[in-house]
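Encoded as structure tokens, here's the structure I'll be asking about.
Shown here: the complex without one of its protein chains, the others still in place.
The letters A, B and C name the chains in turn, as written, and every chain counts its residues from 1.
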Amino acid sequence: MTSTPSIAPAVPLDQAEIAALRERFPILAREMNGHPLVYLDSGATSQRPIEVIDAEHDYATHQNAAVHRGAHLLAAEATELFEDTRATVAAFIGADERELVWTSGATAALNLIAGAIGNASAGLGGAAAERFRLGPGDEIVVTELEHHANLIPWQQLAARTGATLRHLPVDDHGVLRLDAVDDIIGERTRIIAFAHVSNVTGAIAPVSELVALAERVGALTVLDACQSVPHLPVDVASLGVDFLVFSGHKMLGPNGIGALWGRRRLLDALPPFLTGGSMITTVTIDGAEFLPAPQRFEAGTQPVSQAIALASAVRFLQAVGMDRVHATEAAYGQRLAAGLAVIPGVTLIGPPPGTPRAGLASFDLAGVHAHDVGQFFDDRGIAVRVGHHCAQPLHRRLGLTASTRASSYLYTTEAEIDAFLEATTLVGPFFGVSR
Amino acid sequence: MTSTPSIAPAVPLDQAEIAALRERFPILAREMNGHPLVYLDSGATSQRPIEVIDAEHDYATHQNAAVHRGAHLLAAEATELFEDTRATVAAFIGADERELVWTSGATAALNLIAGAIGNASAGLGGAAAERFRLGPGDEIVVTELEHHANLIPWQQLAARTGATLRHLPVDDHGVLRLDAVDDIIGERTRIIAFAHVSNVTGAIAPVSELVALAERVGALTVLDACQSVPHLPVDVASLGVDFLVFSGHKMLGPNGIGALWGRRRLLDALPPFLTGGSMITTVTIDGAEFLPAPQRFEAGTQPVSQAIALASAVRFLQAVGMDRVHATEAAYGQRLAAGLAVIPGVTLIGPPPGTPRAGLASFDLAGVHAHDVGQFFDDRGIAVRVGHHCAQPLHRRLGLTASTRASSYLYTTEAEIDAFLEATTLVGPFFGVSR
Amino acid sequence: MSGLESLYQELILDHARQRHGFGLRDAPAAESHQLNPTCGDEVTLQLHPGPDGRLAPIAWEGHGCSISQASSSCLSDLAAGLTPSELQALVDEFRTVIRSRGTLEFDEERFGDAAAFSGVSRYIARVKCAMLPWVAAEEAISRLP
Partner (left out) sequence: MSGLESLYQELILDHARQRHGFGLRDAPAAESHQLNPTCGDEVTLQLHPGPDGRLAPIAWEGHGCSISQASSSCLSDLAAGLTPSELQALVDEFRTVIRSRGTLEFDEERFGDAAAFSGVSRYIARVKCAMLPWVAAEEAISRLP
């Protein structure tokens, strides 16, 4: 089901290797409420190794300057560092560096695509942009499990252009129903936007099937890779999608940076979204001409120190090996799913134990509200996420307003997974839910 | 002419105080090309004191967590820190914290305003947003000296809505011509967008005159305060504008953060620009309802560590005192202007010596291209900016493609200004420009 | 008392299970609906007239965590027999204490079972939960004819 290129089974990290890795993450040594911190909220934001933290610190201390516009050496050095980061991060996803656009995060990247298509639909971008024009009769397809970041921008695009938003439904467990696909995806479909890995269910999307369908009908594909690029080997060439987005802060990097990858001929044809300095060739008071991608989409002062830190995060991940990261977390995902499924009152969301899932699991506990569940965990130093995880439509479909999610990363230990599972068995009794 | 509240003349920092301040900026101790670095490029990006650098480092090392959605203590702590930064930065510009929206920078903030008005014009935002609707016959007014960030977004808005973009011209020195105002601003004017301080000429805009005109015709005012908030005391209440933007990296803060300030009743009526997580109340697959400002405009994971660092930068500036920062730089501006004006072949851009200007000056040197000028300075360790400074229309108006700019900040010394002036006298002879 | 037990006092868990005043009634004097945007939980709350120009127990419906449910339940009891302006005064006091970050305690005489919420004020993330019905009550009061 996964469309990642790693076929040979990689060896998961062993617990001694993980213990050594953890030394690089100072925050993991913290105590919370008198217990050692058990950080199972990496799906929301990951922690940063000292290498990444120091990369940003060193830049600010010794090299900070405005890039791309400088004649002075400080600026030339900063520009070079900055452009090297683009090559590093592009290579990490198998991309050409001219196809990687910096954004402030995945949300900004998805808004960029939807907004630029909106601009094209409003007649901006000239003849080259014609191919992106949407109007009444055209359809945009998402799935029922999308994060709001990959849903509301498309709702807004539909509202602006008169296009119709449709969705692939999920079943009672929150798993995508591919049987419905032929009713939804057809000649009118112009865009299919979906998450590579769901941040709630942990399911891995059938990328190749959806890409094949999109190709058949000539639709563009947009992959929300927020939960895959940090955790699996991702290679844009073999995925076959047209656009892909991810965020730095979920992959050991800092806040304030993310990226859009897009096929070059598409990026060069797309009108810009944000406009301003450093993305133009000629500006008169009445109009402007724009640079090719990626600069065309990078208006204004860029997140330079963040890019430098993100490149450092990428090198950290590469040193560990993404196939091993994935193997480790896949095992945690199974351990979580299997462990949760047998706890009285717990309903596991997403793929059942034994089916592939990423290293995270969400659940509902009958009779206890998710925020009370989360509070119980917090008291024991276990940091999990509770709420709708920015996926209200999915929760509504499952008859929930909120759920509890544990999400792992390469620094998570088996003992932490087990501590979480043990605590889960105690929540119902504490709140007096009889069983 | 300046519309800042400080009337009582503040005492400039003396050189001993500046020497002490410089200790806090590690990068200023660097050598460039065998000379001590003379950093006169703060108008492009400022350097950061160790307090600011460490604030971000400490957050990443000990407190990093996703804000606003956490039941766990780490997230609660991070959320509290994050919300405190909003209060700090809002207070710095005399604003209510509910009126301060985080963005990734000033460019993003200007795009937010223009984009949200574009959305309102496309019918989004319901009845409340009607007041922002633009269409053919409506006019947007900018000035001829705007930075591209405060020009192209308005060009794009005009193109999308059919409104007309007009501009207030400058004279042969690049100074705004207020005599033309009555022909340009009138009943059709809906928006007036202008820079508080020009990043090329250093001139301070006649804010109160333009605000009065806008009020007379019922137009909204948008102030690009990128070069004022870092350098002068700014108080939104006394300025009287409707929206104001600035960037963190120009005010001792990090990359990747900036802010939009807007009047609350306007922000609450404006439809969102970027959409996604953390800015909604209810989302169904077909539509979404949005939180009030500021959250409505803050989609996705926010630049938390950057906000924390920016708040630290603000405290640094407050400890020095913005009136003293301004007094110091105003003196430098005069010294630069007076010094440049007497160098053979030099044409000073902007207000003549003796008239108010910020602590920066740009010039043209007859017969030597600005990039060659910059290279000459660089060889002596002097970092200045050369080029069009993202203000092509202004340069075209002055018959230039590029100019050279020296810009100061609170850590600049008089000796540095003088080293720059001395070097300027040597450029012409080096390039064999006879005089 | 551990942190968790100071937050989830027995009284609170009891009220969360046995929700006093749960169920809306016809013809309220005023009503308010409030949503907690951080979690998506909601409450609809009604003021009904009781004897002597005083209020009947509050009627409400909604879903949410045990803190918000218990808070609604306690509030329903407390409102009974108060005048609207007395209730408003109680809302103001409740807000002051619950936002005090553990520096203030509820007066048991005045707040009865709701005094058990003292422990909540140290949990900043849960203050909104406890406040939810009180904000609704405040809005409903402002809507009274």
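Before moving on, here are some points about what is shown:
Please note the rule applied: a contact is a pair of C-beta atoms (placed from the backbone, for glycine too) under 8 Å apart; a residue touches a chain by one contact, two chains touch by 3 or more.
Worth saying up front: this structure is predicted, and the values here are computed from it rather than measured.
Seen in the complete assembly, the chain not on display touches A, B. Checked against the full complex, the one of B:S238, B:Q318 or B:T401 touching the unshown chain is B:T401. Between the chain not shown and the residues A:E80, A:E215 or A:D418, the one that touches is A:E80.
Residue-wise, the contact with the chain that is not shown comes from B:D379, picked out of B:E17, B:D379 or B:E414.
Of the candidate positions A:L291, A:V320, A:A341 or A:V433, contact with the hidden chain is made by A:L291. Interface residues of chain B with the unshown chain, by the touch rule above, are 33, 368-372, 375-376, 379, 386-388, 392, 401-402, 430-432. In the full complex, chain A makes contact with the omitted chain through residues 68-71, 75-76, 79-80, 280-282, 291, 295.
Everything below uses one rule, namely that only the chains that are shown with their structure count from here on.
Of all chains, B has its CA centroid at the greatest distance from the CA centroid of chain C.
As a whole-number value, the distance joining the C-alpha centres of chain A and chain C reads 39 Å. Per-chain CA centroids place chain A at a distance of 32 Å from chain B.
Between chain B and chain C, the centres computed from C-alpha atoms are 46 Å apart. The multi-chain contact residues of chain C, meaning those touching 2 or more other chains, are 38, 40, 123.
Annotation for chain A: residues 33, 371, 375, 387, 392 touch two or more other chains.
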